[in-house]
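We show some of the complex, not the whole, and keep each chain where it was.
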Amino acid sequence: MSKSSTVTVRERPVEHVATATANGLTIHGETLIIQTDQRIELVDLTDRVMNFVRQFPVREGMVSLWSMHTTCALIINEAQKALHADITRVLEEMVDRDAEWMHNDPQHSDCDRMNADSHLRAMLLGHNLTLQISGGEVVLGQWQRILMAELDGPRARSLRIQIFGVS
Amino acid sequence: MSKSSTVTVRERPVEHVATATANGLTIHGETLIIQTDQRIELVDLTDRVMNFVRQFPVREGMVSLWSMHTTCALIINEAQKALHADITRVLEEMVDRDAEWMHNDPQHSDCDRMNADSHLRAMLLGHNLTLQISGGEVVLGQWQRILMAELDGPRARSLRIQIFGVS
């Protein structure tokens, strides 16, 4: 490894929309673009995911959400302004933006975003949610919301959503 | 967003038991209720999950566990009293229960559980495990146990378990 980060290259880029079916099983993936406005921001994707799932003839199955970025995470929590401020605060306290991270040091890194904190915070939250579908709808508790955690915005973020199940 | 948290509403509630099959593929979901006794407690669900999986004609596949709560997480770790005390300690040290969290402040939040710490700790652990099934049994290492982390008990907690695979 050098000062540069390794680039991941597929033989062909992911298609915006891809579908496969096999004897009653449906698999369908799409790319979602989410625009963020702040450096750290929680975006509630619950309604979008629930509406996506309702479009397909899938009664029982799974739906996977994947952040295509290293500095943008996916979590479950409540959607409440006060709690979202607390989430931002705890991330800022757990990983100090201004510590002398090597990723922010031009001697060791060719990244000019100075975003080591964003990488480290995303690592603690995770980049993927694999949810269940039952009765044609996403399985979520009453207070559970699907939140995208922007940790180095504002940016246009790509998420991949994939439904997988039977009717 | 207001002082209240957004409520997630399905068109119809999750059925306690739901099954779908398609040409050799079985998908089956159920709700498990787990009663906890302490505010913070780790409950070992391994035997329950392993026995659940053995009931179905699924040789290769997956089993998903989903906590229906924001303040109750699912993790993999050893089941040992000493380590569980250490897990409680590290969670208490990483997220201070008594800090002035906005979620606990009636000026900003209508939640009367004063449980910001529980939300923040659960966020760090995660609410879902997606395990592999092979040879008709759950794939786990010798020391791996499936643990439910109660972070705001005692409560009756709902988990959703879903098996997905072929015989």
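The letters A and B name the chains in turn, as written, and every chain counts its residues from 1.
The rule is short, and it goes like this: a contact is a pair of C-beta atoms (placed from the backbone, for glycine too) under 8 Å apart; a residue touches a chain by one contact, two chains touch by 3 or more.
From a predicted model like this one, the values you see are computed outputs, not experimental measurements.
Here 2 copies are displayed; the structure file describes the full homo-oligomeric complex as 3 copies.
We adopt the following convention: only the chains that are shown with their structure count from here on.
Averaging Cα coordinates per chain places chain A and chain B 20 Å apart. Those residues of chain A whose C-beta lies close enough to touch chain B in the complex are 22-25, 44, 46, 50, 59-62, 75-87, 89-90, 94, 124-126, 129-132, 134-135, 137-145, 165-167.
Residues 1-8, 10-12, 14-15, 18-23, 25, 27-29, 64, 66-70, 94-95, 101-103, 105, 108-109, 111, 116, 119-120, 122-124, 126-128, 130, 158, 160, 162, 164 of chain B are the ones touching chain A in the complex.
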